[in-house]
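What you see is the complex with one protein chain gone and the rest in place.
Let's turn to chain A:
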Amino acid sequence: MIIKQELLKIFRLPIVGILLLFFIIINGLFIWSHSYIKEELSVLTSLVDKYGTAINEEMLAQFGGDYQQISDWVSTIEDLNGKSGYEHPSDLLADDEFFLNPPISDKEFNQLLEYDLIETYYRTAQDIDGIYENVNVRARAEETIDLYGFQGEAAETVRAQFEKLADRKEQLIENGEHKHLFFYGKIYKMHNLLFKDIGMILIFELIILAVLITGAVTNYEFEQKTALVTYTTKIGRKLVIPKLFAAITANTAVIISLIGATLAIYFLVFNYSGLWHVPISSYFNAITDFPYITWWNISFIEYIGLMLLLIYLVMMLFSGMTYILSIWLKNTYLVFISFMVILGLGVLIPGYIPLSTNFSHYIHQTPFFMILNPHEWFMGYSPFTISPYYEVITISSWAVFVAGLIFVSIRRFYRQALH
């Protein structure tokens, strides 16, 4: 009953609805601005329709047979100088004589461009084994250590983690997780689009909403000048507890709505049919020569689930921090500014810690740093977040910390003079 009343206070705030709608529109526009690659992406989904995602000998034989036909057709086409006999679409397209004045119809030319993409998928699929043989995790460790300038104990920690990653790479090769068709990362960067760009946008939008909602409902009585009345009723200052639950409920609803709407738009624009169960560690996801390697065999759809879970938990932590600030400051503007300052410090301070002791690793185990690279969650990639349990440790230790502070703050609120 009281929680319901507190929830009504939140949802009657025009700013919540307006921001939510505004963010959905922004995200929709952002997704739409990438929709021009849709056509090209469908080349891959058609391939997956035909051959499935798993790259193995049987699949390569079938794929190769079809590719031979493309190759045959390409070899018949002459450029203006009468040169012909190219083996691959890309060879033909690299011939300037041909490219500038293609002696074929527009339709055929478009067909050729599509074949060029198919070639990329086919030849990359063939090369994966070789590529992974050349992925040197230990060398990557040393490069990373040099690049960041780790020293002593901190460098050892990085080395040890990459050592684990080297084992994981062997295991991954055995499973064949890397050998699955997916949108070609080096061209389309779809993993980064969804998990880094959209993931980050979502996180920052949700932070704004979570801080506003939690601050507004917790400070409501002080800002409406009703504190003296409400906090002297029978429930009294314990009213801050239903307020906390109302904030959690409202934040949950907002998180579900914003992420739900954004992902709905995303998957309406981009067709992922046949790709839901492709492992995130697929080589095609890689955007650099060092591929993404998740610590466990996680499929695309599972990764989305984990991302949602982590975003939710991080938002609960941020909501909890906002709640604590509200109990002390009693003013939503102050709370908002303070939270942003804390967030900024949380992001910046770790950068000033010397990289010689393990403290430099611990100081990165904060939700503030964690939200900066959502596309690297559960992966061995960057040195500060490389540990398999980075996310679990960060969330659980901060949950204990924030819960403790909430408890202390409520206790202090009970004993505080209210004006």
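Some points to look at:
As a convention for this text, a contact is a pair of C-beta atoms (placed from the backbone, for glycine too) under 8 Å apart; a residue touches a chain by one contact, two chains touch by 3 or more; residues count from 1.
Note that contacts and distances are computed from a predicted model.
One chain of the assembly is not displayed; among "ChsH2 C-terminal OB-fold domain-containing protein", "Peptide/nickel transport system permease protein", "Electron transfer flavoprotein subunit alpha/FixB family protein" or "ABC transporter ATP-binding protein", its UniProt protein name is "ABC transporter ATP-binding protein".
Only one of A:226, A:273, A:358 or A:396 touches the absent chain when the whole complex is considered: A:226. Contact between chain A and the absent chain runs through residues 1-2, 5, 12, 221, 224-236, 238-239, 415, 417-419.
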